[in-house]
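Input: one structure, supplied below.
A single protein chain has been removed from this complex, and every other one stays in its place.
A and B label the chains in the order they appear, each numbered from 1.
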């Protein structure tokens, strides 16, 4: 890749314009003067001076995964640092605005940067996973499995890396103990499942009563929409409920 | 492997490297007066002094002579309604010494501090102007809705 391209990508910032295939002269100029100073630069922790005390700062949207998939690893690596610096800058500005009880303009910028960073990591993870699957037939991700805990509850156990094998690691064995038959645990599970069941029942009843309320208020309602929103409720039964009937003679 | 899960280090093994650091650092205005070449940061809890030095040198190209860190206790406050105690997270602060000949002064990010009076006058003026515009626009056609001109 030519050095010019790399330079351009160094200047890539977190936000993506929506315009398709239309180079903008004024924009290129402003980008050229923005981030090329490579000296003692603690001022990179601060926003552009013209945004100090501004009411809002307009920016584009975050990078999407599909756009990142087009970029080489080197470009993504550079983009990460651009995003990292941008996030530090926004955090600094936010902190100072909070200290001085002033308005921090456009706080959604932080979310846009963080979303871009998440997408970037996801894309890299995708690539690494593809490599591992090709080479080893496994994902290369941190392994894990569904296990039953001492309390008889199922959960996903994320494995970790150890220097010694399992049978030699007494500390691990003490810390992670999985399910084995226990009468007290069985008794606990019975009660726990009852609790879950009652919660579910309560939700069903709540929904049923809500549907009755809806039927009472909007008799000409779209029944299909109602069915779609409350698939577990027996609507015919709700219609015939005593609470659903109005106060009038038939 | 996720980019956030690092292998364990064993002596003789390959050097562990971080390619995508997700540490954050924010430059803060020092609450107490500091020598001109000391800059104060708040940073990720996980950062060590060496991390901070490398972070600033490699990413920001800042010359760092020395780093001191401390962990500030998060403030506690009582919930106004129910009275339970809520504690903010602890923060790591870093005091970074620059070379003797360099100095850094925290810039004044909010130069104009408007008083409450000024703010009030401004809003009132804005409202009055807006209302006058509205009246002027509808002078010729009283009682007509806004969409009529569309």
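As a working rule, a residue touches a chain if its C-beta (ideal position, glycine included) is under 8 Å from a C-beta of that chain, and two chains touch if they have at least 3 such contacts.
Here is the rule we use: contacts and distances are computed from a predicted model.
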| item | value |
| --- | --- |
| Listed names "SsDNA binding protein Ssb3", "mannose-1-phosphate guanylyltransferase", "Replication protein A C-terminal domain-containing protein" or "Large ribosomal subunit protein uL24m", matching UniProt entry of the absent chain | "Large ribosomal subunit protein uL24m" |
| Per the touch definition above, residue among B:79, B:101 or B:136 touching the missing chain | B:79 |
| Touching residue (missing chain; options B:14, B:31, B:83 or B:142) | B:14 |
| Candidates A:49, A:98, A:160 or A:193 - the one touching the absent chain | A:160 |
| Residue ranges of chain B at the interface with the undisplayed chain | 3, 7-8, 10, 12-15, 17, 19, 79-81, 84, 86-87, 89, 124, 127-128, 131, 145-147, 150 |
| Contact set of chain A toward the excluded chain (per top definition) | 1, 5, 8-9, 12-24, 27-28, 30-31, 34, 48, 58-63, 67, 69-77, 86, 107-108, 110-112, 114-115, 124, 127-128, 131-132, 134-135, 143, 159-166, 172, 210, 213-214, 217-218, 221-222, 224-226, 228-230 |
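Here is the rule we go by: only the chains that are shown with their structure count from here on.
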| item | value |
| --- | --- |
| Computed distance of Cα centres, chain B from chain A, in Å | 22 |
| Of chain B, residues touching chain A in the complex | 1-5, 7-8, 10, 19-22, 24-29, 39, 42, 59-63, 98, 102, 104, 107, 109-112 |
| Chain B-facing residues of chain A, complex | 38-46, 52-53, 77, 80-81, 84-85, 87-88, 91-93, 95-97, 99-100, 102, 117, 120-121, 124-125, 128, 132, 140-142, 161-163 |
